[in-house]
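Pasting in a structure now, in structure tokens, and then I'll have a few things to ask.
A protein chain is absent from this complex, but the other protein chains hold their places.
To keep things simple, chains are lettered A, B and C as they appear, and every chain counts its residues starting from 1.
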Amino acid sequence: MDFVFDATTEELRARLTAFMDECVYPAEEEFERQSAESGWSPPPLLEDLKEEARRRGLWNLFLPGEHGAGLTNLQYAPLAEIMGRSPRIAPAATNCAAPDTGNMELLAMFGAEWQRRTWLEPLLSGEIRSAFAMTEPDVASSDATNIATSIVRDGDEYVINGRKWFASGAMNPRCAIFIVMGRTSEDGSPHRRQSMVLVPRDTPGLTVRRGMRVFGYTDADHGGHAELLFEDVRVPAGNLIGEEGGGFAIAQARLGPGRIHHCMRLIGMAERAVELTCARALRRTTFGTPLARQGVVQDWIAEARVRIEQLRLLVLKTAWLMDTAGNRGAHTEIQAIKIATPREVEWILDKAVQVHGAGGVSQDFPLAGLWAAARSLRLADGPDEVHKRSLAYRELKKHMPAE
Amino acid sequence: MDFVFDATTEELRARLTAFMDECVYPAEEEFERQSAESGWSPPPLLEDLKEEARRRGLWNLFLPGEHGAGLTNLQYAPLAEIMGRSPRIAPAATNCAAPDTGNMELLAMFGAEWQRRTWLEPLLSGEIRSAFAMTEPDVASSDATNIATSIVRDGDEYVINGRKWFASGAMNPRCAIFIVMGRTSEDGSPHRRQSMVLVPRDTPGLTVRRGMRVFGYTDADHGGHAELLFEDVRVPAGNLIGEEGGGFAIAQARLGPGRIHHCMRLIGMAERAVELTCARALRRTTFGTPLARQGVVQDWIAEARVRIEQLRLLVLKTAWLMDTAGNRGAHTEIQAIKIATPREVEWILDKAVQVHGAGGVSQDFPLAGLWAAARSLRLADGPDEVHKRSLAYRELKKHMPAE
Amino acid sequence: MDFVFDATTEELRARLTAFMDECVYPAEEEFERQSAESGWSPPPLLEDLKEEARRRGLWNLFLPGEHGAGLTNLQYAPLAEIMGRSPRIAPAATNCAAPDTGNMELLAMFGAEWQRRTWLEPLLSGEIRSAFAMTEPDVASSDATNIATSIVRDGDEYVINGRKWFASGAMNPRCAIFIVMGRTSEDGSPHRRQSMVLVPRDTPGLTVRRGMRVFGYTDADHGGHAELLFEDVRVPAGNLIGEEGGGFAIAQARLGPGRIHHCMRLIGMAERAVELTCARALRRTTFGTPLARQGVVQDWIAEARVRIEQLRLLVLKTAWLMDTAGNRGAHTEIQAIKIATPREVEWILDKAVQVHGAGGVSQDFPLAGLWAAARSLRLADGPDEVHKRSLAYRELKKHMPAE
Partner (left out) sequence: MDFVFDATTEELRARLTAFMDECVYPAEEEFERQSAESGWSPPPLLEDLKEEARRRGLWNLFLPGEHGAGLTNLQYAPLAEIMGRSPRIAPAATNCAAPDTGNMELLAMFGAEWQRRTWLEPLLSGEIRSAFAMTEPDVASSDATNIATSIVRDGDEYVINGRKWFASGAMNPRCAIFIVMGRTSEDGSPHRRQSMVLVPRDTPGLTVRRGMRVFGYTDADHGGHAELLFEDVRVPAGNLIGEEGGGFAIAQARLGPGRIHHCMRLIGMAERAVELTCARALRRTTFGTPLARQGVVQDWIAEARVRIEQLRLLVLKTAWLMDTAGNRGAHTEIQAIKIATPREVEWILDKAVQVHGAGGVSQDFPLAGLWAAARSLRLADGPDEVHKRSLAYRELKKHMPAE
């Protein structure tokens, strides 16, 4: 057991940190300005940053195997943390932003050769973006067996009908392809009734209805969260990803890495919040005393440090376990980080907001926006309560008398 | 000691509830629709509702004395709770919305006769709106002695220079008058250096710069939260409210009722959230079980009830104490409700969001917006921590050895 | 609605406070000394205090109706709070200590004339003490239908078999009578199968086995918490309280007032803890600063005040509701105070312990003992979770569609 990153990781951390210091942080202010005017598209300066990241060899770091940088989860985790320090820019600039990351992985693992050529390649090169349409407004989608959108085979085609929402990224006009989860069967095992199909944006019958808000935010700079309407949408049968009935399994495979990426970025966000908090506390004075000398503020700062250290180690161990025992072998740990990280980071951000006063809730600091991101991750990919129930069940099972 | 509302209160509660049922709740959906298109002005339907409220004798209920409905705090408190159930509409429809309420009270108490005629009257009739400019971006404004905006006497005029923000309501073009707090002196007792002046919106040198966001929300329907720039803004000396050096005392007098109104409305918001939560939990099914039968959801619902009951009683007692012992005599209780209510209601709203899944964070339910309102009240009128420190000091003082 | 105690209450509060100041607090130190040597009996000085309390007209204050002081719940509540400030002495000294209070109420309400003469009278005069044997080690007793002790009619007698524990007070040799809850039937409605019988201490077959600990405490000074074994214990059929099958209903009737008494005393304990905390914080210095000036300690003190004020009001309202709407009408409120009070007071005591350092966990301050009392009330009379489930069910029911 040791706690040292390997040489590859350290080299990439240094390279990525330099990119952050030289390119990303200095662009943040302008990013916000452009963002306010660029509608549902990302601010133009992002393209320059993508170019630069690519030039520096900081591209597709998230993707294991031949198609990407080939890093392990344990190697990627600390890099994702660094990106999380400027989460609206860095992941996008390095082509490591959700939901494209999960979609690329999915296509790399399950996509047919022509699917990879047609959709994975332009995603890998950053030309287009993609969306993942799973959640539905009308059912509790954390239970995938509730999914109601129908995907019906009709000759050489699939016909899709249903309503989805919170398809992140889909408001971005450059989002060219949607991966859609739906029911292809009403019979058989409840976890074999779902399938996934590729639906290009311009397919007739598909309406991108509106952007959903997250605590008032449109998240327009990364393409928002769309409500989608599918009315007799027809795609060729070859647009099926993997096999019919394989949708649930693919979704599960997609979620493991997605969750850990979210958690690592959250930790980066927390570190950023601590920095901002300390800087503010040292600068701001009330009733004759700098905030940094108020016991309650000190308590928050210490708590933040104590919590971050624990979270990071659990995420790193989870990454290591995914690398060595597979996603299934890391099931408990993946759930544990999904439960612990968003809520603890939410707590840290809440305190950071408080230290910043009215500024904290406003657009002048990134804190309120980061808070909303952390808060919504207590729901995304299944609410905490679903994960806890499942985790508890496995814990109890250890103690059940053998039959 | 008894816990029954008096006849006047009960009659008004019934009348207000009828107004809510017949006019306010049915208008909510259309309000949101109009709101999305009405820029910084309130949705047009509000004017009809104001007319109707007035017709029903539900107008200026907040204001004690001859200028208003003449209710005590204890009589008004349960009415404010009912309004809080639809907080974007009901307070505005009944001319009981912040910050006008506080501003009207202030003018009724401290305004010169001409000030009352010129500004209080159109406010009371709902023709114009007003803003209160106290908080500044550059200093910790919870410590009023930090206020840096200068108000300098120059002959028959005062000249104002400084920057304010979070002047709620000021983005609304109908917001005609600003009450501005600033420093009129650099000497003497630290709490006698501030004064308040009336600054009409169109005064040269005053720039309404931009609307501040609250967790992504513009709060445009009630006029947003403006950043204001004062550059050599000149007003007649007669625009001074009360006496020079009296700003701090006036601010204190304004805050007591303001805080209790916020708290009562928050309780109404919490009740609404519980209703929405129960309805959703009964309707929504995951893993074969309605949410209403999940132990954790039941726990949240029970907690919400337990917390609301406590909060309401403390707010009512505080109202009674303000009526019988004055705002000063209710100092501890006012601080106590200011500490307890926003955070507990925030907790209830957070759980309501969680029960609503992705919908909970979106614009399709009022919950995320209410959450942001509750959250920002942990900062508005002084962050919790400042109130706690002051409350603790008084508690400790009881046990200090007499000298 | 008003928040003033009536004249009777104020007079008794003053009288009781004088008794506390003149007799109870000064006796605390000696009480602990005697307590360490008096085995399972209360310290001898208690008899003198009882005499004195009686002389001062502070006797059986808890008991409504002709047998007691005839106070309402609302009148008694603030007196119980005052007693709670010295909870090991004051309730016992005034003959207002659990479980005798509940047992006396039960006998007053449901006892036959000879039962009242034989057992209620010596209890009212403080000559003997009593115990209530309901909880069983082998089943989850919060669900009364689980109760397994059998009470079988055999001719003119009842025969009792079973095991009970946490029969508070029963280790005290002066505890002369046990009220025992058991099953008299295996058929019929699950809530009509239980009955209560009176079992004198010296009945053959009844063994008082041992005193149960509560976090290391024996609670010997008020008679401990006994484990009892019933082996073919025979009592005359006339020892039945009320009617056969009425046990559950009697238990429910007993619990309402019992819970509110506990809650009021807890509030007194919390007030005492705040006093001790303030005194200590003002006296003790670390790193050059009195604890009273540490922000975190101030935060705790403010929190304690904010929480106590809310709890007290809810308990008072519950008392008023019991007086005006009956125990059934106050069901939600009784559960609410049972949920909220022990845990909040536990929190306050925990912080008081922390401020007292190592002394706080020791026998040199009452805090750790009070903490254990508060903590065990999160379990006694049903764990919080059972109450929350039931409360949530009633809340949800309001929103269920009518059939």
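Details
We take it that a residue touches a chain if its C-beta (ideal position, glycine included) is under 8 Å from a C-beta of that chain, and two chains touch if they have at least 3 such contacts.
Note that the structure is predicted; figures quoted are calculated from it, not measured.
Taking every chain of the complex into account, the chain not shown here touches A, B, C. Screening A:Glu32, A:Asp143 or A:Glu303 against the full complex identifies A:Glu303 as the residue touching the chain left out.
Note on the undisplayed chain: of the listed residues C:Arg174, C:Arg192, C:Arg284 or C:Arg394, the one touching it is C:Arg284. Touch with the chain omitted from the figure is made, among C:Arg55, C:Arg117 or C:Arg213, by C:Arg213. The residue from A:Ala27, A:Leu49, A:Ala144 or A:Ala340 that touches the chain not shown here is A:Ala340. For the options A:Leu58, A:Ile160 or A:Leu311, the residue in contact with the chain missing from this view is A:Leu311.
Touching the missing chain, out of A:Tyr25, A:Trp320 or A:Trp347, is residue A:Trp320. Residues 1-6, 74, 274-275, 278-279, 281-282, 292, 295, 297-299, 301-307, 309-311, 313-314, 316-317, 320-321, 332-333, 336, 339-340, 385, 387-389, 391-393, 395-396, 398-400 are the ones on subunit A that touch the missing chain. On the side of subunit C, the interface with the absent chain consists of residues 135, 137, 140-143, 146, 165-166, 212-218, 284-287, 291, 294, 296-297, 353-354, 357-364, 368-369, 371-372, 375-376, 378-380, 383-386, 388, using the contact rule stated above.
Listed here are the subunit B residues that touch the chain not shown: 294-299.
Just so we're on the same page, only the chains that are shown with their structure count from here on.
Under the stated contact rule, the graph of chain-to-chain touches is complete, every pair of chains being in contact.
Comparing per-chain C-alpha centres with the mean over every protein C-alpha atom, the closest match is chain B.
Annotation: the subunit A:subunit C pair of sequence copies touches via predominantly the same residues, more than half of the used numbers being shared.
Averaging C-alpha coordinates per chain places the centre of subunit A 37 Å away from that of subunit B.
Annotation: 43 Å between the Cα-based centres of subunit B and subunit C. In whole angstrom, the spacing between the mean C-alpha positions of subunit A and subunit C is 53.
Multi-chain contact residues of subunit B, defined as those touching 2 or more other chains: 297, 385, 388.
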